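Pasting a structure below so you can have a look.
A single protein chain has been removed from this complex, and every other one stays in its place.
Now for subunit A:
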Amino acid sequence: MSGLSIEKISMRFDLPNGGSVQALKDVSLHLNEGELMSVPGPSGCGKTTLLNIVAGFLAPTEGQIVMNGHTVTGPDAERGMVFQQGALFEWMSVRDNVSFGPRMKGQREADYRGEVDHLLEVVGLQEFKEKAIYELSGGMQQRVALARCLANDPDVILMDEPLGALDALTREKMQSLVLKLWKETGKTIILITHSVEEALLLGERLLVMAPRPGRIHKEYQLHFADMGVDQDLREVKKHPEFAKNREEILGMIWDMEEEIMGRTEAAQ
């Protein structure tokens, strides 16, 4: 079976004080090739843990991730990751960062040069390719991170709050870029975000997770991502259905937060 299957994942780990935390419980879902799924949720609902399990950085206590017919046991070039920040290599130029994946595979410069230059063009950094990472702004750095991930040609791209550290304006531009890259490359993408609006704008599927233990609360199928490919994102946000969905999801997350606070207070 092609695509990415998350099969009955549970994650529980012991704490130093003797207790234990159930971070995820029975999470199952299937992603087809080329799907973009966004995952908003209250903090502590296990969405980053889930992403780290899919990436292969953490082993789940139960269940498994199956990708293109094989079980995931560790990180691999087939699953690329874009981090919030600080994951670029400061000791390399922009171009060397982007060509890192191909170089690690032992490709020669002639083999990857065209693709790397093309990607730098797409993310608008052609002029900056010889610059050092620390000379770039935060938005430019995230564009490098996107290009670096794409240059490695992974089947799935995992994004952990990739736009979380950017200012509002840069963030909007980057959202358009993510949509554009998704349509152009047809990659499967999982996007973790704090912003419900961002999740609605970018997610073809939207997964709301509930905390303690982390589990799937509700799933939406949306068409805003398709609208956003050839429309201004600000126009998409004006859509009445967009506002309705946003209020509904925000309400859901609010309720979860209140429930947790209530439970914590009751426990005290």
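As a convention for this text, a residue touches a chain if its C-beta (ideal position, glycine included) is under 8 Å from a C-beta of that chain, and two chains touch if they have at least 3 such contacts; residues count from 1.
Just so it is clear, contacts and distances are computed from a predicted model.
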Per UniProt, the name of the complex member that is left out, chosen from "Cell division protein FtsW", "Ferredoxin", "RnfABCDGE type electron transport complex subunit D" or "ABC transporter permease subunit": "ABC transporter permease subunit"
Sole residue of A:M104, A:V229 or A:L250 that reaches the chain not shown, by the stated touch rule: A:M104
Residue touching the undisplayed chain, where the options are A:G19, A:G69 or A:G86: A:G86
Options A:D76, A:D117 or A:E257, residue touching the unrepresented chain: A:D76
Among A:L4, A:I133, A:L233 or A:I253, the residue in touch with the chain that has been omitted: A:I133
Touching residues (missing chain, whole complex) on subunit A: 55-57, 74-77, 79-81, 83-91, 100-101, 104-105, 132-134, 148-149, 152, 154
